[in-house]
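Here the complex is missing a single protein chain, while all its other protein chains stay put.
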Amino acid sequence: MGQFIQFAINGLMSGAIYALIAVGIVSVFKATKVVNFAHGYLIMFGAYFYFTFAVIIPGQEWAPAWLASWQPGWMVEMRQGLNMFSPLGAVLDWAANVPRIIFGLIGAVLCNALLGMLIERSLMRPLMGQSVFAMIMVTVGLISILSGAASLIWTADAAFVPHIAPNTPIRFEVFGTMVFLFGADIVNMIIALLIFGGIVAMVKFTKSGVAIRATAEDQSTAYSMGISVPKIFSRAWILASATGAVAGAILATRNGISPSLGLFGFSVLAIVLMGGLDSYVGCFIAAMSVGVLEAMTQWKLGGEWAEIVPYVAVLVVIIFRPHGLMGQKEVERI
Amino acid sequence: MINGNLKADYGADERVLNNRNKQLFVYGSMLLLAIFPFVAGDYAMLMACKMGILLIAVVGVNVLTGYTGLVSLGHGAFVAIGAYATVVFSNLFSGLPEGILPLIVIPLAVIVSALVGIIVGLPSLRVKGLYLAVATLAASFIVTFLIEQDLFAPWTGGVNGINTPTANLLGWELDTKREMYVLITVLALTTLLAAQNLFRTRVGRAFIAIRDRDYSAEILGISLLRYKLMSFAISAAYCGLSGALFAYFYARILPEQFELDLSLELVAALIVGGMGRTMGPVFGVFIVMMVPELIKIAMGAATGGSLELARYTGPVQEIVFGLLLVTFLLKEPLGINQITDRILRSANRWPFARG
Partner (left out) sequence: MLSVSDLHLSFGGIKALQGVNFEAKEGEITGVIGPNGAGKTSLFNAISGFYAPDKGTVRFDGQDITDITPDKRASLGMARTFQNIALFRGMTVLDNIKLGGHTRLKTGMFSAFKYFGSARREELELRRDIEERVIDFLEIDHIRKYPITMLSYGLQKRVELARALAMRPRVLLLDEPVAGMNREETADMARFILDVQEQFGTTILLVEHDMHMVMDICSHIVVLNFGQQIASGTPAEVSKNPAVIEAYLGAAA
């Protein structure tokens, strides 16, 4: 039972990150009817940007020393006498990294947002109103462009990137079994859920959210109502790539940085489809279920089999509910 | 009125090569293909064989995506199934005389691919467009994943790959590239012709009708169930044949050769060449295979063979491949076939009018 809870919690934690990634795909789809097949590669760029701003730049000679490691006198004092694995020690380790973590996150979000805007302007906008198929295939082409570009730009082996939160181990007993959690994972989950909730609230309640929904309903009507559809397009892409940057940074701290981060996007694509493409709630449910299912698969069948859980899940769901868990069936008017 | 195009009877009017220029182009190309192995070097031979193998698969994707309008991003998996089925069946039937083995193994590989194609195509009855693209992608991830599993490693070799047999047609051992070229070219031309024929009959027309307007097709008596699955089966069968040749051509196959990159290459070749057109795959495969080679040669020359810089070749190839696809989508979404059409049309009208 304790084991079960351990894996369930692990699953929920990765589920939250899936949800954070899914939000980017859903937002772009809602506004533009385009499913971004390259979203995973945007996330990979986010991870590399975080690496650049949190590791490479602080490590340069010209960078101020406090950026790389912030060691004010009081902190050095507190540090003394602590043993290696003390929770306070982990917090202090993290505190020394705070400047570069913040620098890294801001840098990653800004750069990735810029990248998203660039993609929208140069590749999506020329096709706007013409062919959704072409736009989707452009994102397929983008997979190769981004993946090639990343390996051109970041040739160095990606080293360790700092955790966003103190990585104190937390353990407690449930039904006689020890459950282990890491502080950083919990904070990651909270960040992911906050961003997810924030975006959903924005789309539901703010003016630009209403504009997005109106555009999703009917582009030409939205146009005639005075909504600037190109602006919506561009905002959706910026939103997706900025949230993608945070997700990328989190993933980088969890699993390290590698080109396989791009492939991660495809599992999330499967999740989004499972949820129903344009439903935030559906995607949240799908993300959490896949997270938990993966953890359970890992527990019972081993880590490898967890890899295909999202793909099997999406096929099963599509067969029984062709439009996803919460997606709307489009009735064609004849 | 162009006098040269008057037709005497319906049979003549239904011909495919309905003007001099088309005939010249097709018969000329066949002649070139026949002369090719006698004049080409090893490298050219290798490229030609690779193109032929890829072409068969792209023709298959064209049937599904170009003509039936069902987008698949996972057809690399069917090539994998064809290739692995070839190896597995060859080992299974190793007791049979070598000379007839391929004659049994190739059709079996094609049939297995087609059957899996029908299964993967099942969601297409209920979902359209995007859902299908993701469903096929998911299915292909599952297929390559299973091939890699230790569970099936005794048959597939797992992640380390497996050695493949040499084709032997009734005692003629195809153990050189030049010999394989003959088999590949004959099969590639046959499949291209078969696909072309398909679209002169009710079967192919039904596919196009489903692509253009599915409910209208239904009202004409076209069963969506039957024809969508048929289209999936045909395209998977083509990919399976391509996979079988792949297995015979190389000494060893690895699961990673059939992953996402291959599926994307198939779709990219189709879009660049021209979807829903007979010659589209031909042009597309040529470009998609040649451009990376040219980059390799150019980069090799530019960097003077420095190993340090050779690292960049892969990423640059990847970027250019993506750019190629994107550029065509933005500038010439109907592909090279559209460009050649324009040229042929003006050649046909020459010297009367242009355009």
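Note that the chains take the letters A and B in the order they are written out, and that residue 1 is the start of every chain.
Definition applied: a contact is a pair of C-beta atoms (placed from the backbone, for glycine too) under 8 Å apart; a residue touches a chain by one contact, two chains touch by 3 or more.
Remember, it's a predicted structure, so these values are computed and weren't measured experimentally.
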Considering the entire complex, write down the shown chains that touch the omitted one. A, B
Please identify which residue in B:I100, B:A153, B:L169 or B:L224 touches the non-displayed chain. B:L224
Any idea which of B:L73, B:V88 or B:L198 touches the chain not displayed? B:L198
Tell me which residue among B:I147, B:A209 or B:V285 touches the hidden chain in the full complex. B:A209
Where does subunit B touch the missing chain, residue by residue? 10-11, 13-14, 194, 197-198, 200-206, 208-209, 211-213, 215-224, 230, 234, 276
For subunit A, residues touching the missing partner are 331, 334
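Note that only the chains that are shown with their structure count from here on.
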I'd like the Å distance between the centres of subunit A and subunit B, where a centre is the mean of that chain's Cα atoms. 35
Seen from subunit B, its contact residues with subunit A in the complex are 71, 73, 122-123, 126-127, 129-131, 133-135, 137-139, 141-142, 145, 149, 215, 260, 264, 267-268, 271, 311-312, 314-326, 329-330, 333
For the complex, which residues does subunit A have touching subunit B? 35, 37, 123, 126-127, 131, 133-134, 136-138, 140-149, 151-152, 155, 263, 266, 269-270, 273, 277, 304, 307-308, 310-312, 314-315, 318-319, 322-323, 332, 334
